[in-house]
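Let me begin by presenting the structure, written as structure tokens, before commenting on it.
What follows is chain A.
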Amino acid sequence: MAELNSKIPKGSLTSKWTHYKDHQNLVNPSNKRKLDIIIVGTGLAGSAAAASLGEMGFNVKIFCYQDSPRRAHSIAAQGGINAAKNYPNDGDSIYRLFYDTIKGGDYRAREANVYRLAEVSNTIIDQCVAQGVPFAREYGGSLENRSFGGAQVSRTFYARGQTGQQLLLGSYSALSRQIKLGTVKLYDRHEMMDVVLVDGKARGIIARDLITGKLERHFGHAVVVATGGYGNVFYLSTNAMGSNTSAIWQMFKKGAWFGNPCFTQIHPTCIPVHGDFQSKLTLMSESLRNDGRIWVPKRKEDAEAHRHGKLKANDIAEENRDYFLERRYPAFGNLVPRDVASRAAKERCDAGFGVGETGLAVFLDFKESIGRLGKQVIEDRYGNLFQMYEKIVDENPYINPMMIYPAAHYTMGGTWVDYELQTTVTGLFAAGEANFSDHGANRLGASALMQGLADGYFVLPYTVQNYLAGEIRVARMSTDKAEFAEAEKAVQTRLEKLMAIKGTRSVDQFHKELGKIMWEYVGMARNEAGLKKAIELIRKLRVEFWKDVKIPGALNELNPELEKANRVADFMELGELMAHDALNRNESCGGHFREEYQTEEGECKRNDDDYKYVAAWEYISDGQFKLHKEDLVYEEIEVKQRVYK
Partner candidate 1 sequence: MKLTLKIWRQKDAKSTGKFVTYSIDNISPNCSFLEMLDILNEQLIAKNEEPVVFDHDCREGICGMCSLYINGRPHGPDDAVTACQLHMRKFKDGDTIVIEPWRAKPFPVIKDLMVDRSAFDKIIQEGGYISVNTGGAAEANNILVGKENSELAMDAASCIGCGACVAACKNASAMLFVSAKVSQFALLPQGQIEAKQRVMRMVKKMDELGFGNCTNTYACEAECPKLISRSNIARMNREFMCAKVI
Partner candidate 2 sequence: MNSSFLQFSSITKKIWMAFLGLFLMIFLVVHLGINLCLLRDDGGVWFNAAAHFMGTNYIVKVFEIVLFGGFIIHILLGIILQVQNWMARPVRYLVSNKTDTPFLSKYMIYTGGIVLIFLIIHFMNFYFIKLGWVSNPNFIEGEPNFYIIAQELFAQPVYSMLYVILFIVLGFHLNQAFQAAWQTLGINHPQYNSCIQWFGTVYAIVVPLGFIIIPIYFLLIR
């Protein structure tokens, strides 16, 4: 395989994307009709891309495992979407958004991509407003903004605590319009099982109809994968139950290298774990940190008393409270980026100051804000979040401070892509959270929605067209071709193998065990010994899985347990790669914290001399991966220590 070519256009940073668009190859309308594009995933990136490419006249087939495209997990994003509109006149600009994103990502993102992201951010807002997305408004009717972690300006557009939902419903409506017009064909309750390569180029996928259990072959001149992140490798995460890595993992095995797999984001404001039966963690929007103050007791005995239910939070005197974020980071206070906030909370809990039954929680207190702004204002801003908290925890957060703890949330890592979002497999594109993308080692709040829509609406329609311009002479291929048959057979064999194990332990039991290993050793803080142990444990668990997993039901029918088993099998391989990547990266940056590499104050100690690169992993064989490096060159900005003090 050739070395990595990120295909960054020449020219100054500000002119690269314009230059690309001005010089890209186009496909004429009569040829567009003859070209098929497969898109997997109907989240922001997938549905936006499908709608846009459909509008352009291409033939699109879109796949999702849910019963409707509207259910993709982008819908759960709460907080908002960033754009450099500078409506509040607080000094924002495209450059600043770009700079904050690069800095927030701890200088591990590709400069040109991030600049393009900031550049198109404003158009995304225009597009969404035109679609009827009900963003929050000022009384005068103009759009309202709020501030978010990692930024000193208010640049976040939002629709209550349901921004992701509204943006997704926007792109879903655009997609629905194309489905009606016949340019896009929808395959719901279908899961991508493998990508099909013909002469080294991606030419289709094998999908499983989840209702009948039958495998199907689908041809496309290009394949776009937008299947989201792999946070469920931790079992407990804020991801949806069905979120998985299988699509990008199968691509990885077919030659699409994996970028920065160890970069995962642990979100600081989630509802703490409270029982073995727990199936998922609920995120509370980061926007809560705008008005909530995070603290733990100053004295260990108070923390202990709270853990045993002998002391209430409100009974702890003000002078005995440690507002640790405000103490450690006076400049940003409670609004430090997510990785910093999460780690600080973990540090306090590990030191014995954690509260709640398990001792794995910190307080998020609105008492001061309620006193300052009144209960009504807080209710207007966060009413739905407070209600959600009360429903889950059965405690009134207007009276008692909330308890929160970090949880796995987002994966910055993903399939390696070049500037065109093309993977190392020609004709195979990855978008949204599925690619390793624009967030470096840590994603800022309200940037995921921005990236998903940027990729879907404003990047892929150009870059996929540029690729397809070279494919106009390729006629539609029959799916009877040997390559399709082989790919289908391989999938069939794998599924049959899974069904044939007939072991004793359920899929969930294995998944939970994997999650525990990942959280313990490849979670918020990592070290060499732990990572080595994790690799060993995962390997063992994998062997056991393939010997002892128990899947009821049959192959050719609706079988959720089989679906889960297939996904968990891939998570088990991915988990190992994550550990390898974390082990390789002998530095701490963003969401990747290696205990060996920290300052005296416990902050990240980055190593720009040796690790200022994207780690792109190539699959060799089971458990064997080869590292390739894409050096990150910063032409426009000065690489600095990330300081939020």
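Assorted remarks:
Here is the rule we use: contacts are C-beta pairs under 8 Å (C-beta built on N, C-alpha and C of every residue); 3 or more make two chains touch, one makes a residue touch a chain; residues count from 1.
Selection rule: all candidates are chains of the complex that A comes from, given by their letters.
Predicted, not measured: the structure shown is a model, and the values here were computed from it.
Going through 1 or 2, you find that the chain touching chain A in this complex is 1. Interface residues of chain A, counted against candidate 1 in their complex, comprise 48, 51-52, 55, 66-71, 73, 75-76, 85, 87, 123, 125-143, 159-160, 162, 165-166, 169, 172-174, 176-177, 179-180, 186, 188, 211, 238, 240-242, 274-275, 277-280, 282-283, 387-388, 391-392, 394, 457-458, 461, 506, 508-509, 550, 552-553, 557-558, 560-561.
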